[in-house]
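Of the protein chains in this complex, all but one are displayed in their positions.
Chain nomenclature is as follows: A and B, assigned in order of appearance, with residue numbering initiated at 1 for each chain independently.
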Amino acid sequence: MLSLNKVSKVYKTGTFGGKDLLAVRDVSFDVNGGEVVSLIGESGSGKTTVGRMILKLIEVSRGTITLDGEDISLIHGGDVKSYYRQVQGVFQDPFSSYNPIFKADRIFAMIRSAYFPEMPASEWADKLEAALRGVTLDPGQVLNKYPHQLSGGQLQRLLVARALLLDLKILVADEIISMLDASTRIDVLNLLADLRTRGMGVLFITHDLSLGNYISKKTVILRRGVIVEMGDTDKVFGHPTHPYTRLLVSSVPQLHKKWAEIEAELSAPIAGKGGCPFHDAYPLAGRLPEPKADEPTLVQIEDDHFVGCFELESEKAQQVA
Amino acid sequence: MSGASPSEARESAGPIIVPQVAAPEGKPRGEFLFFALRSKKFMLSVAILGVLACIAVFGPIVDSTDPVAQNGLPMLQPTLDPGNWFGTTYFGEDVFAQFANGLRASFFIGFFGGGLAALIGMTVGFIAGYRGGWVDEALNMITNVFLVIPTLAVLLVITSYLQARGVMFEAVFIGATSWPWAARAIRAQTFSLRSREFIDLAKLSGRGSRQIIVSEIASNMSSYLLLTFILLFGGAILIAASLDFIGLGPTGGMSLGLMMYNAVTWAALQLGIWWWFIPPGVGIMATVGALYVMNVGLDEIFNPKLRTM
Partner (left out) sequence: MSLQVTDLRVYYRTLAGDVKALDGATFSIADKEIMGLAGESGCGKSTLGNSLIRLDGRMKYVSGSVNLDGNDLPIWDSDEMVHYRYMEVSVVPQYAMSAMNPTRKIGKMISELVESRGVSYKEIKPELQRRIDLVGLQRDVMDRYPIELSGGMKQRMVMVISTLMDPSLLITDEITSALDVSTQRAVAETLVSFRDHGFVKSMMVITHDMSILYQIADSILVMYAGKLAEKATTEVIIGKPLHPYTRMLVSSLPEVGVRYADKRLTGIPGGPPSLLHPPTGCRFRARCPLAFAKCEEEPPFVEVEPGHWAACWKATGSDA
């Protein structure tokens, strides 16, 4: 199980690195085996940064990420390889994920030389074929080809097959659908959803609510590096509470309802731009402050539904008082 | 063009910009040969360099006269007699023997000098580009220092200490001072490749930095590295010729620049001994020129967007 606990990422900006850019702030959520969690956010929300931290491609500035209780920032050198046996990623641009001068199956050869160096060739061929069939690809059609000879959908599925060769616990899928055509999107999406049955946990990073809604049981909504709402997908989309979530849900173009209808359904006016005086102070604001006691944490408004809202929290505090 | 009919307009259409075309089997090597054989620039330069290389390799064997032996009658005009193809110098030295040996030395310097520069440039460029951060800053500083060093002045100082200098010394000196631009260029390319997703994927496959630089980045830039080497090769020959011409070249041996230096010193132009300085001049021009043309031709071959077929 993957667990993020108050994870923050700070970048130094300014002429001599004097200012701090807070890309991600105090993000906490879990991804368990056998479930798909959607991490939804628009550009600048920090969702890709979270994904890259989980993949150990960038370092965590503050907070901890643990895999089955082990802090991943303590994994160094040769152990990183065994971390990648359990956690892998698939990225947005299928054509950029392959070195164009080599054949596409080189990605499998790299896995083999790193993790299965002693496996006999025939056994490897069987394993590879099983993985390819597992992603509904015909080995004869995709092996021995260069990336430019294959379609985006096939390339993405090859990347998922690569991840399946290992005994993955967590797969991070960062916007893997956005560069695919409508007719192939759903196939890759279904594939991700099927991965749950293998006991794998999938973190599905996207900006598209309809996709997240389709395959995930849990949703985390990120805005400017902060979680604004999270919980069970049906509850988050069924009655979105945070102004930003409501703005998102009302702006998503749906196929059978006009925008005006959706707004009416949400039945309360959408506050301005979904802004929040607290959240809007970030991402650029002086040095990284210490977490204060009076800052909004996630407030639980019902079973498995949390909202990050200062006002709500202070309301609740008043009610209790 | 008012009122032109569609068919007329079609005929007078401008040059066709060709989109990416994959060669029949889709293999890079097959594709390279396919376009290489059709590139006039590339084939012409290969031909010229081929001829020169033959002279460099076989010339001294065919005409085994010692280039500085003053055996022959002085200032003989070139004839078709064996041993007198390029005539003799003021001192009766065989000009052809000098030319062939000089060409050999030039290729040697080009290869070793250019090669050394390429090696240093690649090492510095890749490491600076891939690591970034303070490593990049430090290597940048070193590159800048080497760029700014007045190499001629340094060479003058060194020559006053080293009485005897060989061709290898010249090659090493040129190699050690002409790498900065290559390092810069390679660093820039590495920067842009570093952020591509297949690099991340290589990291996720457990590959280390050095492995990634070699197997992912350098391999992707192989055509660019080849072009850089060719430029350094030609540049080294040119620099060597200039240094020899002003007398800062190797103290022994023969080179094309040295031939020209001697020719000028002994008033070959005034005396009309054109066969003494024309061959080395043409030799240098042809070598370096052919290398640059080959570079342009290769660029077109490698880069589909430049193909004007």
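By our rule, a contact is a pair of C-beta atoms (placed from the backbone, for glycine too) under 8 Å apart; a residue touches a chain by one contact, two chains touch by 3 or more.
Just so we're clear, the structure is a prediction, and the values are computed from it rather than from any experiment.
Across A:T13, A:S82 or A:S151, the single residue that touches the chain missing here is A:S151.
Set against the missing chain, the residues A:V87, A:A161, A:L209 or A:V228 yield one that touches it, A:L209.
Touch with the hidden chain on the side of chain A covers residues 42-43, 151, 153, 181-187, 189-190, 193, 207-211, 213-215, 233-234, 237, 247-256, 258-259, 273-274.
Methods note: only the chains that are shown with their structure count from here on.
Listing the residues of chain B that touch chain A in their complex gives 20, 22, 26, 28, 196-198, 200-207, 216, 219-220, 222. The touching residues of chain A, counted against chain B in their complex, run 55, 57, 80-81, 84, 88-89, 91-93, 96-102, 107, 110-111, 114-115, 145-146, 148-149, 159.
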